[in-house]
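The full complex has more chains than appear here; those shown keep their coordinates.
Order of writing sets the labels: A and B. Residues in every chain begin at 1.
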Amino acid sequence: MTSVGVLDELKKLQILELLEQGKRVDGRALDEPRELVVETNAIPKANGSARVRLGDSEVICGVKIQPDRPFPDMGDKGIFICTAELLPLSDPSVETGPPGPDVIELARVVDRGIRESHMIDLSQLVIEKDKSVVGVFADNVVVDYDGNLFDACAYAATAAILSSKTPKWELKNDVPTIVEGKESEVPVTTIPVSVTMGKIGRHIIVDPNADEWVCMDARITITTDSDGNICALQKGGSDGFSFDEVIKCGEISVKVGSKIREKLKQAKAGNQ
Amino acid sequence: MGGRESELVLLDENGIRCDGRKVDEPRRIMIKAGGLKNADGSAYIEFGDNKILVGVFGPRDVHPKHMSNTDTGILRVRYHMEPFSVTERKNPAPSRREIEISKVIKEALEPAVMLDKFPRTAVDVFIEVLQADGGTRCAALSAASVALADAGIPMRDLVAACAAGKVADTVVLDVNNEEDQAGQADMPIGYMPNLEKITLLQLDGVLTPEEYKKCVETGINGCKIVYDLQKKALHDKYFGNGGD
């Protein structure tokens, strides 16, 4: 997905020419994300789930909630882990086998966006301090690829967590045991929204599709929380940003993020 | 096959099973051809609570080259379960079970696919189990056949698959997860109805020779039910059914 051949060079020229006129290949404004469709409870046997389409990128996230041992020195906190995987049916170029650096970065950026926003109140996910805590595992799988998986996976994970129900456990003879009839929502404090922007020449575009992705000089993913704060950021790609561009991207991420956040809230409401 | 004690009534006095089905009745089945944008062909199946997505690429070049065959195309199949598809979150590394099922499904599809029509190339079948509920390999094989057809791969027949089994000393169609845990035998069958060939056959559990024959017959009948739904799914995609 990163090598640029002759066809890609031509495509890039065309995309650049359009951008000089303030236009994009698919007719969007520069700061306009693609349509977002969120379906929750796609995997009813999981504790929570969502199937998300961002344009033609499609991601399924399933949340499993189960007792676990706490990390050392973190006995007063539950565990949150978010992963991402490109299924080989999502694109002809995807290979099976252990994940490469691109996919590892994707998974870690999606995880950090949610983690650093403190979306889930992990202090409420303790069964018994230092002994047993609740683990929330949000696993994203990409089933169709059309660029910008950072945001597609982040939205799927966020929607899946919002839709999740967690059992209640207590220790019986040191074994975590479910207390029947005590299911509740996962304790959520804020709704993080990631917005990924690409830089092509001197233009900044929101939510690049696959054609734009391959032509980008650099990219930046900024996650904001419900209060409009910035809580995670990752720059990528083989070029840099000016100071002014970095500040401008921060502003775009707040603005675009607040619209996406409403979509995610609606998906949760529609689910209830 | 654990033969564990259970309070579950597997078959009541009226011949009704624990999920309300008759002995020769499969679970609810929904098959859809197509659906994925990047794959050359795809299908989605819901078979009871199983939810499985299949994407097909090819015929396409083989890398490394020495893996290809100048006389024939090759079929490659990967059966893969998502971490959230089962009760206990699954480790992402491919298990030995997944590797074996991939091979069994590949060998069940090979008799149906005209591999000699595209020498030197490969057709890749990627099976993704989104939610598992007993009988995933039959559901996966049925969906993979449809996805191959959707990709325009030349085929001799569709492979339809359904399991038979033995529950409460009775031969039944399409063993579900509870029945498999508590039951006595499970026999997944893959079948090409037009060519009358069994291309997948496995058995776990004890059957007398008579039960063995009955199981194969029952399973083949289930395959014929699946076959009609496979053809309908392809018809609906290519000739429309007034809706999606």
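Operating definition for what follows: a residue touches a chain if its C-beta (ideal position, glycine included) is under 8 Å from a C-beta of that chain, and two chains touch if they have at least 3 such contacts.
What you see is a predicted model, and the numbers here were worked out from it, not measured in a lab.
**Q** Could you list how many of each labelled chain the entire complex holds?
**A** When all copies are included, the complex reads A x3, B x3.
By definition in this document, only the chains that are shown with their structure count from here on.
**Q** With touch defined as at the start, can you tell me which chain B residues reach chain A in the complex?
**A** My answer: residues 36-39, 42, 49, 51, 53-55, 57, 60, 78, 80, 82-85, 87-89, 92, 124, 126, 128, 130-131, 133.
**Q** In the complex of these two chains, what residues of chain A are touching chain B?
**A** 42-46, 49, 56, 58, 60, 62-64, 66, 83, 85, 87-92, 96, 137, 139, 141, 143-146
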